[in-house]
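Presented below is the structure to which this report refers.
Here the complex is missing a single protein chain, while all its other protein chains stay put.
Per-chain residue numbering starts at 1, and chain names A, B, C, D, E, F and G are given in the order in which the chains are listed.
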Amino acid sequence: MTKVKLDEIDHQILDMLIDNTRTPFTDIAKKLLISAGTVHVRVKKMEEAGIIQGSSLTLDYVKLGYSFIAYVGIFLEKTHQTKFVLERLIGIPYVTVAHITTGKFNIFCKIRARDTQHAKNIIFKIDDIDGISRTETMISLEESINDKKRLMHTIFNEL
Amino acid sequence: MTKVKLDEIDHQILDMLIDNTRTPFTDIAKKLLISAGTVHVRVKKMEEAGIIQGSSLTLDYVKLGYSFIAYVGIFLEKTHQTKFVLERLIGIPYVTVAHITTGKFNIFCKIRARDTQHAKNIIFKIDDIDGISRTETMISLEESINDKKRLMHTIFNEL
Amino acid sequence: MTKVKLDEIDHQILDMLIDNTRTPFTDIAKKLLISAGTVHVRVKKMEEAGIIQGSSLTLDYVKLGYSFIAYVGIFLEKTHQTKFVLERLIGIPYVTVAHITTGKFNIFCKIRARDTQHAKNIIFKIDDIDGISRTETMISLEESINDKKRLMHTIFNEL
Amino acid sequence: MTKVKLDEIDHQILDMLIDNTRTPFTDIAKKLLISAGTVHVRVKKMEEAGIIQGSSLTLDYVKLGYSFIAYVGIFLEKTHQTKFVLERLIGIPYVTVAHITTGKFNIFCKIRARDTQHAKNIIFKIDDIDGISRTETMISLEESINDKKRLMHTIFNEL
Amino acid sequence: MTKVKLDEIDHQILDMLIDNTRTPFTDIAKKLLISAGTVHVRVKKMEEAGIIQGSSLTLDYVKLGYSFIAYVGIFLEKTHQTKFVLERLIGIPYVTVAHITTGKFNIFCKIRARDTQHAKNIIFKIDDIDGISRTETMISLEESINDKKRLMHTIFNEL
Amino acid sequence: MTKVKLDEIDHQILDMLIDNTRTPFTDIAKKLLISAGTVHVRVKKMEEAGIIQGSSLTLDYVKLGYSFIAYVGIFLEKTHQTKFVLERLIGIPYVTVAHITTGKFNIFCKIRARDTQHAKNIIFKIDDIDGISRTETMISLEESINDKKRLMHTIFNEL
Amino acid sequence: MTKVKLDEIDHQILDMLIDNTRTPFTDIAKKLLISAGTVHVRVKKMEEAGIIQGSSLTLDYVKLGYSFIAYVGIFLEKTHQTKFVLERLIGIPYVTVAHITTGKFNIFCKIRARDTQHAKNIIFKIDDIDGISRTETMISLEESINDKKRLMHTIFNEL
Partner (left out) sequence: MTKVKLDEIDHQILDMLIDNTRTPFTDIAKKLLISAGTVHVRVKKMEEAGIIQGSSLTLDYVKLGYSFIAYVGIFLEKTHQTKFVLERLIGIPYVTVAHITTGKFNIFCKIRARDTQHAKNIIFKIDDIDGISRTETMISLEESINDKKRLMHTIFNEL
């Protein structure tokens, strides 16, 4: 759990990649008045340290026909089934997030579906996993914030 | 809400970019036996159609000192304050996700913090937004799934 | 609250009209071996007694683009606002049913909407009625039963 | 799920039938300045398209001795029993509406009964269906709105 | 369920007995300017009609060492056990009231105990009845009203 | 809070009066082989000590047209209004029991009404008392136990 | 349950020991103008009477790496398992407090852990005890009061 030390240059590189992961290293180099080689070395270092784990496309799910989002709270019969149930959830690609949580639910997850009918099928598939006793669903009427960039900029300014 | 039509080539390009958004277009071209120019045109088209909205870095928040995740359910005094409250939430960078939801909460959001003490401060900041009457917090003990790639591959296979 | 007495003939007439309110009286008359005039008199009598209040079309809401059904539980600030709030609800045509209820809600209603987005707008309109402090929504994933004919046949067999 | 196209004439015909399903076609024809045959053809078309599914009598349940309405939320032991339980509910004619829902209940239904004693018997019958673990009942103190005409008129004006 | 008709004299007799069931009939007679025999006949009539079921002592439970009152909500495993569970509850004399209820509990009862320790034992005894899955207890901090005389006077004035 | 000492004779007298408060003292005397004067003295003593507070008629409320029982949980705006609210509740004769309680309600009371409609009016009257923010109602489907005699016999056997 | 009588001297001795249990008896004696022997005798007496049960160190758990506090509410499958479950809880040293409670939980306990990860392991260990059906956790964001001295001083001033 020893945290990696990042310097000012690292932060600025990350700050630019956050806005667009495809920014060419030569552009970053020019802007920071360093060589492209240095950018390459720094990024490599942060990848090896595990800080940068990769990059992901931001797609418009509504345009792709997936406009339905729901949160599903799961009650287990017994907690020692947690691991087993999580493995089953991984097998359902519509479950994009899952947490073991405090409070009334054992596992709390987020699903994306095409519509109400599709959501029903996904929820039924979850409900039928062995070890799950009950689920409670909360439908999203609007995804108002889904943005980690504000957080990332804040982290790099804090460091 | 007219959905964009994507053909087999588009899907395969997306499929490769999903795994690594920095994959050079020449690599994609070679693999799909098309020209790099075609890859460029296709990606451009999907960006203009709004399907590809951008790309984001996947960082290791634990390594960056942000290991604490919580879900905060918000009760408003009156719903016509929803827009106003969401704008205030955008001003708190630790709020990475926020949804208007059905069920007992009016707004449901996800926060990332350094530790319990930091989470308390963030929750207090949320609680002090005008129009919020009460909040309920659910702490994540483990983020077991956070992965949209399984979903994206499924979507492209479905299309 | 004195209940009206209906005889066997009345029941059989009702039983046939329940299945199809447009059944011509001559058809009913033929089947029951009575005159069409008698059918007319009996139906008139039941209308005047207030037992038959009218008839309504059964439309396919999904085909009409209204596939989204939700139940909305309403908490009032003070119960003496019940009447006022109900009048406002009547002004929202998407509210097809509303009850004053025991339990945690003061008023419980059913809405029909085109989709999630539309439902959000309706719920927001309800939330903004003066005197309503909060609402809780429960989304229907499938309308499995919506049929009063089974009940009506049972009532007439019981009488 | 392709929606049927209705023109202005169709809407006006529906609008008149909504108020009284027994309105003679000749009356409709006269009012809309078209032939009765046209009315007949249009109604037939809408019936075949499945938009008009039939018509139902509106009876005064209080006068028929059925003044007690309750909503019953059902918790299942396992969701894969949903279909089985719904079939059993269809066998209880006092259950006039049933939905598969999100939120804390698996199935949510509406019952009509003669009085408290009768309601108790119906609830007990529901409770005894295999696969149901628990039910929660909410009593209606007053049915303030039960009217789909406002909705139907709105739909036809929107189209 | 045909209600018994009571006249003005009956009401006045009941009204006096409500305040003190041991009031001698001669006193009642004198006050109402009727004969003691008439009082006797009337009381007999109301006993036979089942309106007067008996009379009970009002004791000071605090002075008798029973100052602890609690309400216990019972969740059953299956409702068809209701009758069986109620018979077991009758076997626990500290359960003075029990109702089959709507809402979240199946059975709701009231207990009187000597103190916290005694209450715990009673609750444990209830919890151990077969068919009971869980109970929830609500402790009375003060019995502010326990009086049916106001109701009885009101009923007799209404009749 | 010094409890009164009762001897064996006192218990037996109470035991007989519990079953019927109108039992003549001469009958009690005969059965216990003591003089009627002794019975009189003992009862007087227990009345003066406050143990016997009086006696109340047990009426059949269903026969009197009062078959509807409900429990109403009250949430106050501020607890210092407790006394004020209880005084208002005393003014509603249909409230036969009221307790200040732990748990989610501030005050918990029991009402008796003629029917659903009447109950609604009583609940509305309660809801309109100043200082009450909300109420939750639980309807009794059957009063299965309402009997303090089992408790009283137990107390006297314990002493 | 006969309470021990303590006089003014006893109170003052306790009052001084409450602030610091290691205060030498000679210091107490000097301050109260009595002999050290008297202090010794009085403390001995209070120990033998069971009033003083011992003394405990007040450690700074944050400095010792135990800054995470949570309350865990436990639902049992059946209450007769209470004793068995409590014995298992004693075997988990991180459970510092446990109560049998009224309300929705059967057992309510307090745990201290190093961090979120450690808390998760402790909660899982609790969840896996036989007879426990479910738990609900509430995380402490700040321990604002943990002090029995104010109470003890109050008790001694009251006596």
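The rule is simple: a residue touches a chain if its C-beta (ideal position, glycine included) is under 8 Å from a C-beta of that chain, and two chains touch if they have at least 3 such contacts.
Note that the coordinates shown come from a computational prediction; the quantities given were computed from them, not determined experimentally.
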Query raised in the report: Taking the entire complex into account, which one of E:27, E:128 or E:142 touches the absent chain?
Result: E:142
Query raised in the report: In terms of residues, what is the contact footprint of the unshown chain on subunit G?
Result: 1, 3-4, 14, 17-18, 20-22, 49-60, 62-66, 69, 71, 86, 89-90, 93-103, 105, 107-109, 112, 136, 138-155, 159
Report task. Quickly run down the residues of subunit F that touch the omitted chain. Result -> 75, 77-80, 82, 100, 102-104, 106
Report summary line: Missing-chain contacts on subunit E, rising order, are 67-68, 116-117, 119-120, 123, 137, 139, 141-142
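Everything below uses one rule, namely that only the chains that are shown with their structure count from here on.
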Query raised in the report: In whole angstrom, how far does the Cα centroid of subunit B sit from the Cα centroid of subunit C?
Result: 42
Requested in this report: Could you check subunit E for residues that touch two or more other chains and list them?
Outcome: 100, 102-103, 138-139
